[in-house]
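Okay, handing you the structure first.
Removed from the display is one protein chain of the complex; every other protein chain stays in position.
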Amino acid sequence: MGRPTLKSTFTAFLYLLPALLIITVFTIYPIIKSLLISFYNDYDFFQDIVYERGIDSYIYLWNDPNFHLALKNTFIFVIGVVPCSIILSLLIAILLNTNIKLRALFRTVYFIPFVTSVVAVSIVWRWIFHTEYGVLNYFLGLFGVDPIAWLTDPKWAMPSLIILSIWKGLGYNIIIFLAGLQNINDQYYLAAKIDGASAIKRFFFITVPLLSPTTFFVSVVSIIGSFKVFDEIYALFGGQPGPASSALTVVYYIFEKFYGEWNFGVASAAAYCLFIIIFILTLIQLYIGKRKVTY
Amino acid sequence: MIRDALSKATIYITLSLGGVLMLLPFIWMLLTSFKAGNEVMIMPPVWFPEKFHFENYKEAWEMAPFGRYLFNSITVTVLSTIGELITTILAAYAFSKMNFWGRDVLFAILLGTMMVPGEVLLIPNFVLLSDLGWIDQYEALIIPWTASVFAIFLLRQFFLSVPKDLSYAAKIDGCSDFRFLWTIMVPLAKPALFTIALLKAIGSWNAFLWPLIVTSSKEMRTLPVGLTAFSTEAGTVYELLMAASTMIILPMIILYIILQKYIIQGIAKAGIKG
Amino acid sequence: MKVKLNNLSMKFQDVVAVKELNLSIDKGKLVSILGPSGCGKSTTLYMIAGIYKPTDGELFFNEKLMNGLEPEHREIGMVFQNYALYPHMTVLQNIMFPLKMQKVPKRGALLRAKEMADLVQIGHLLDRKPSQLSGGQQQRTAIARALVRKPKLLLFDEPLSNLDARLRIEMREEIRRIQKELAITTIFVTHDQEEAMSISDEVLLMNEGIVQQYSPPQEMYDQPKNLFVASFLGSPPINQLKGKIFGKRIHLMETEQSIPIETEIANEDCTIAIRPEAFYIAEGDDFSLTAKVEFIEQVGRDIMAIVTIGQATLRAFLAREDQIQQDETIKLGIRKTGFHVFSSANEQNLPIRPAWDGHKN
């Protein structure tokens, strides 16, 4: 490859130009701009005039009960989705990783929700969750459970959203876990078998530790993804953040402030808060990951 | 032996049950899309329509300009995928096989942007597109999405795994950098490129928030945005809604089933390497 | 083609990979560049190929300066350690690739490629993909690809290191055969001394970016210029003993014994290096060292004796008919050809001749 020279730098930037142009204009510049907007106190959107700068937007967020609610809901959502999804997908991946027929078929089936439009499947789920005519309540009714107002009762809106999200994202995690499992050399299992470890022990003493990098990756991706939930809510609750804002998440909050109220300063500030939360969480995860990921 | 058979049976049963749960919404969607209006909103639910009403599809198709939505979705998906492939191939090549000043810093900056949630970009991008006069134009739907740091990262990893000797050999064989990229690297990276293209296509086809915000006229809507609009209009006419939904998800399911090998491989690879 | 390197140097950041290399290779010769890993041998080859641009010095092909020229214009062919076959192309496409790049008409290219394939004996594998070939077949394909453009210079970068032992011998003979047949100037990088010795007209031995010795293989073995050359060549490695030149003798540091020599040098610390095969059981008035046999190994026809002289442990190849026993004290004579003395200060070979005439030369 040789050392960088003026010529090689020039050539390289020719190759990079298209991607860099797009990314600079539509990613890097907006990141900076967004930070600036979040400090606009008084802004005329139409004429692009800033009358006053300051931290009003952040103060507003600090005092806005809706933002607090959005934060709370987002955390509940993440806590509801991520562990559940990881455990379920790990279990399914392990079952799929056994020597069974139809493995490819199962894998395909579990992955299908991932490739389908959130909007389209949310519409189906909206109906599945219907209090009177939904199949879910029909099934529960067979077991003597009273109809649950999945989408109109603030208590149940979040669980409904969580169910939908787990269902949607399961396939992706399964694929990654499967790949992780296949990377574990069979010899470890043979050795452990010879050493007399039972299947359960083999799982806890070989699979779990050797899979830890994968688990780590999956959890980072899931957490970040879950923090950004929006489409599901919009489609599931018909353009509302759930009954009594019970499914108002941070991104939904940003969307409302931005597109409903045209309050760019607050929306940007909220977006940056989200960014900072994700950033801190990622750092924490990296830190834990370094210490806990066994190899 | 019996224990083995038993545990095997348990596995099959568990997996099948899970699979049915995964598919049930789709089955329900598909079956309902063929039902007559009076078979939809009733309790207990009717699973199979008495007669298959294929005309539901026609009706849904005519109720909203789905033809136009479909055209838009295909245009946007195809063009942004092609665009992303081109920018990604070029950039990943530069990052993996060239040495230039600022390479590592630049790459670190790009990776850093992956941490930023897309919502942060929404507002300035919207303002920017307004200034450019791209709102409600194909440009807005396509151009911002023709480059992806994630794709560059993925392909770079793949390119890095190609031995250097190959490029030296090609050089000695009289092949220029640019030609080497397209005649050797690109064919070699086919699996990675397929993955990138498919993930892109899926993402682009299903994208909702962005097209919702940057399109205004009916003529510019993509399928998901059109579908939500249709769902407000069609209200609770579920058989038509389901027909429309089926039309939207079917292309991606078919695409996925045909090319699933690449998607799964690619995701697995990207996942493992992090 | 004649190759000449003039003070050629290569620096990576602050590391000097090759330092002021001077070398001249005559037309039609096969030269091995030998050395331990990281000695700069591959770097040298890459500079000759034009993949690396030297930071200093000049490179000439037939008196023509090559420094600024891109690899594709140097009329060279190269075979890489892992063959660098294009995995998505068939054998034939691989061999034809350089011709395609030169825009050679397809028919001519096809003919030429087939000719090359026949030369390396893979004419029957043309439609296979590299992944369907054995290591040796891949190697042959790579050679065919390197040769197809009729290069004036053929470069090999550790071409045999990925093959198993038997195939390695077969392939090196094959390379020698092809090279002779085409009479093409060839540079062959290897870390395997046996390979270098067996195949080359001349060997260039490098260490830490610096040329240690450039000479025909046998000469390098018999007349090493310095301790590194002496110790790098030979298996088992040459025996080394610390000594001090004192009067007309070298006193062995770890023993009471000494060796008579003829020299002008006095009072200098030195290292005595003796090839294991230079020892023999002394008779009569031969000069000899007294050694104790610690251990005996059968090595095919011969035996290898591990002996101690004072504190020092040495290896000696002896004939079976010598019938030595473990724990026996023996007298070892030294043949002159396998005896070298190096200065401890700069490890250079000292002009010292043994002052005895061992009856066995």
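We just call them A, B and C in the order they show up, numbering each chain from 1.
Keep this in mind: a contact is a pair of C-beta atoms (placed from the backbone, for glycine too) under 8 Å apart; a residue touches a chain by one contact, two chains touch by 3 or more.
Following the convention adopted for this analysis, contacts and distances are computed from a predicted model.
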Task: Would you mind picking the UniProt name of the chain not drawn here, from "NADH-quinone oxidoreductase subunit H", "ABC transporter substrate-binding protein", "Acyl-CoA dehydrogenase" or "Sarcosine oxidase subunit alpha"?
output: "ABC transporter substrate-binding protein"
Statement: Note: the excluded chain touches shown chains A, B
Statement: By the document's definition of touch, the residue of A:61, A:109 or A:149 touching the omitted chain is A:149
Statement: Sole touch to the unshown chain from A:141, A:159 or A:243: residue A:243
- line: From B:70, B:229 or B:253, the answer for touching the chain not displayed is B:229
Query: Of the listed residues A:24, A:97, A:212 or A:282, which contacts the missing chain in the full complex?
result: A:24
Field: Which residue of A:204, A:262 or A:287 touches the chain not shown here
entry: A:262
Task: Name, in rising order, the residues on subunit A that touch the hidden chain in the full complex.
output: 4, 9, 13, 20-21, 24-25, 29, 44-46, 126, 129-132, 149, 151-154, 238-240, 243-245, 259-262
Statement: Against the hidden chain, subunit B presents residues 41, 101-102, 105-106, 126-133, 135-136, 213, 216-218, 221, 229, 232-233, 235-236
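Note that in this section only the chains that are shown with their structure count from here on.
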Task: Write down the pair of chains with the top C-beta contact pair count.
output: A-B
- prompt: In angstrom, rounded to a whole number, how far apart do the mean CA points of subunit B and subunit C lie?
  reply: 56
- prompt: Roughly how many whole angstrom separate the Cα centroids of subunit A and subunit C?
  reply: 59
Task: Hunt down the residues of subunit A that sit against at least two other chains at once, touch-wise.
output: 2-3
- request: Under the touch definition given earlier, write down the residues of subunit B that touch subunit A in their complex.
  value: 8, 11-12, 14-15, 18-19, 21-23, 25-26, 28-29, 32, 41-45, 86-88, 90-91, 93-95, 97-103, 106, 109-110, 113, 115-128, 143-144, 146-147, 149, 152, 164, 177, 202, 205-206, 208-209, 213, 223-225, 227-228, 231-232, 238, 241-242, 245, 248-249, 252-253, 255-257, 260, 263-264, 267-269, 271-272, 274
- prompt: Which of the residues in subunit B end up touching subunit C in this complex?
  reply: 163, 165-166, 168-175, 179, 184, 187-188, 190
Message: Show me the residue ranges of subunit A that touch subunit B in the complex, using the header's touch definition.
response: 1-4, 8-9, 11-13, 15-23, 25-31, 33-34, 37, 45, 48, 92, 95-96, 98, 100, 106-121, 123-125, 127-128, 132-133, 135, 138, 167, 170-172, 175-176, 178-180, 183, 213-214, 217-218, 221, 224, 227-228, 230-231, 234-235, 238-239, 251, 254-255, 258-259, 264, 267-268, 271-272, 274-275, 278-279, 282
